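Note that one protein chain is taken out, while the other chains of the complex remain in position.
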Amino acid sequence: MQKKNWKAWLYLLPAIAFLGVFMVYPLIDVFVYSFEEGYNSASQTFWGTGLYNYSYVLHDPYFLQAVKNTFILVIITVPVSTGLALLISLGLNSIRRLRDFFQTVFFLPYVTNTLAVGMVFMILFKKTPYSDGLINLLIQFFGGRPVDFIDGPYWAKILVMCIYTVWVVMPFKILILTSALASVPQDYYNAARVDGTPPLRIFTRITLPMIAPMVFYLVITGFIGAFKAYSDEVAIFGTNLNAAGMNTIVGYVYDMLYGDSGGYPSYASAAALILFAIVLTITVINLMISCKSTQF
Amino acid sequence: MDYEKESLRAKRRGRVRRVITYVLLSIWALIVLFPFYWMLLTSVKSYSAYNAEYIPSFFTLSPTLQNYVDAFTTVNLARYFANTVIFALATTAIMMVVIIFAAYAFARLDFPGRDLVFGLFLSLMMIPAELVVITNFVTITNWGMRNTFWGLILPSVTSVFYIYLLKENFEQIPEELYKAAKVDGTSDLKYLFKVMLPISQPTVVTIVILKVIECWNSYVWPRLITDDEAYFLVSNGIQEIRENGFGRENIPAMMAAVVVISVPLIVLFLIFRKKIMAGVSRGGTKG
Partner (left out) sequence: MKVVLDHLTKRFPSRSKKGEDVIAVNDFTFEIPDGQLIGLLGPSGCGKSTTLNLICGLEAPTEGRIFFGEEDVTHLPPENRGVGLVFQNYALYPHMTVLQNILFPLQNLKGEARPSKEDMLRRAEEAARLVQIDMLLDRKPSELSGGQQQRVAIARALVKTPRVLLLDEPLSNLDARLRLQTREEIRRIQRETGVTTIFVTHDQEEAMSISDLIIVMKDGVLHQIGKPQTVYDEPCNLFVATFLGTPQINLFEGRVEKGTLYIGRDAVLQVDCPDREKLTVGIRPEGFVLQEDGPLCCTLQAVEVMGRDHSVVSTHPAARSAVIRSIIPSEETPQGKPDTVRFRLKPFKTHLFDAETGARVPFTAV
């Protein structure tokens, strides 16, 4: 028995070592960093401890811009993508022919490199001296005025960012919702039909409550995912997100850490912890709401 | 009530609804597919033809492969590609070893403190990568591992979630099999490799595929840890191409590069379609 214990720990050793070094230690360290004032990464010295890092970050206009961008992104894309995915999943579940084909196509964005496809979006939306870009031509065709979505006004940039984010997150949501819908037993629908339940009522009184746990799950993960948005923005607006005014909170963390504006792990840590606090709060609120409304 | 008419009307309503459904689904399919089409199309337009089009045309009569040649010669696309393959395979291979042993220990071996350790592992699942990346960056820098494969690989060779997934799977294997193997004098390790792994093969394959996809698309960590072009992965490469390569306006060549780095995953997906979708939805519903 003694020997066996020893062996079990041996099996676990690699996992524990890696997790310790790259998960647990950093977790503690990030708190330490965030309270070390004036940390210098070259000399690894600091001159005090306190809340200065937090206060710096919270007063940094770039951070505030990033928070604003992130919140707009979250508030728009989570409901839009969840609603759209629900609509599409309902459609998918009601057909038989071509269903496999549609499911495959809809899942494609999940397996593509978002940086790469983001560049295609940029081309579609971008206005250059040579061409207004396809989207602008469409807008003009319908009688609108062309806008530079990539280097133009704020609302246009936000719009592209939201459109691309929705495009990227849809496959996962469609997949989850289609399987949730498919797992509602057919008997419920038959029972409803025998009772003459109108379609809308079937949806609101039977379908929706039955898949509610999955919808809440998607909303929660959607919130978390959208708060962590970063690489999709890089794909469209390039690495210098601060210059484009399109930075996100995660982007701010990385910029503080590395690159032209980098070298400030303390500020990065403080910003990361603020993000973590926001996400945690919203997740807890979400969980409380979903627990209340999906108890069977 | 006129029942004949009623049932006829119901039938017509059903047909209208079906048509609307198909139209809606087709529109979304178009939105999903169009960027892929556009990148393929642009990648075969010649540089001069592309820039001469004020109104971009939806097809081209004189496709060229010159852009693909450019993509591989002007920038070091082949290098990025090879780096990514090495990175993805090495990371996945090491991770599989780590998680298989860990899952095996949790699922099959009985040792004091097992549940406690497993609980601690699970609680780590809640930690977002953004929190730990800061210190990891500093750690790897201090270890002098910037611009090395080890620096790229090491932080992502464990996944609590995959350990959890595999452990669940291992636990579904009946206890009797283990006892039978013990009676036959099979060693623990042999049992793991000859019995448990073959039985759990579907899950193992799913994890491998998901991890490869994750590696192929990873961007943030490689960007932090590499600034030497010799160690760029495709994501960083594509970003580099965009900001510095080709000159900003050679969009057809850029699209050729985009096609090249997108194709492997799409092919992988089309081959393992069922497995990948099942894996993602299972990972999604449990994680």
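When the chains are written out, they are named A and B in that same order, and each has its own residue count from 1.
Assume a residue touches a chain if its C-beta (ideal position, glycine included) is under 8 Å from a C-beta of that chain, and two chains touch if they have at least 3 such contacts.
In this text the structure is predicted, and so the values were computed from the model without any measurement.
Asks: Which of A:L27, A:A156 or A:M210 touches the chain that is not shown?
Replies: Counting the whole complex, the residue in contact with the absent chain is A:M210.
Asks: Can you work out which residue in A:T49, A:Q140, A:N190 or A:T281 touches the chain that's missing from view?
Replies: A:N190
Asks: List the residues of chain A that touch the chain left out of this view.
Replies: Missing-chain contacts on chain A: residues 185, 187-188, 190-191, 193-198, 201, 205-206, 209-210, 212, 294, 296.
The rule we apply is simple: only the chains that are shown with their structure count from here on.
Asks: Round to the nearest whole Å and give the separation of the Cα centres of chain A and chain B.
Replies: Each chain's C-alpha centroid was found; their separation is 16 Å.
Asks: Spell out the part of chain B that touches chain A in their complex, as residue ranges.
Replies: Of all residues in chain B, those touching chain A are 17-18, 21-22, 24-25, 28-29, 31-33, 35-36, 38-39, 42, 51, 53-56, 97-99, 101-102, 104-106, 109-112, 114, 117, 121, 124, 127-128, 130-139, 154-155, 157-158, 160, 163, 188, 213, 216-217, 219-220, 223-224, 234-235, 238-239, 242-243, 249, 251, 254-255, 258, 261-262, 265-266, 268-270, 273, 276-277, 280-281, 284-285.
Asks: Contact residues on chain A for chain B in the complex?
Replies: Touch residues, chain A against chain B: 4-5, 7-9, 11-12, 14-16, 18-19, 21-27, 29-30, 33, 41, 84, 87-88, 91-92, 94-95, 98, 102-117, 119-121, 123-124, 128, 130-134, 137, 167, 170, 172, 175-176, 179, 214, 217, 221, 224, 228, 230-231, 234, 238-239, 250, 253-254, 257-258, 265, 268-269, 272-273, 275-276, 279.
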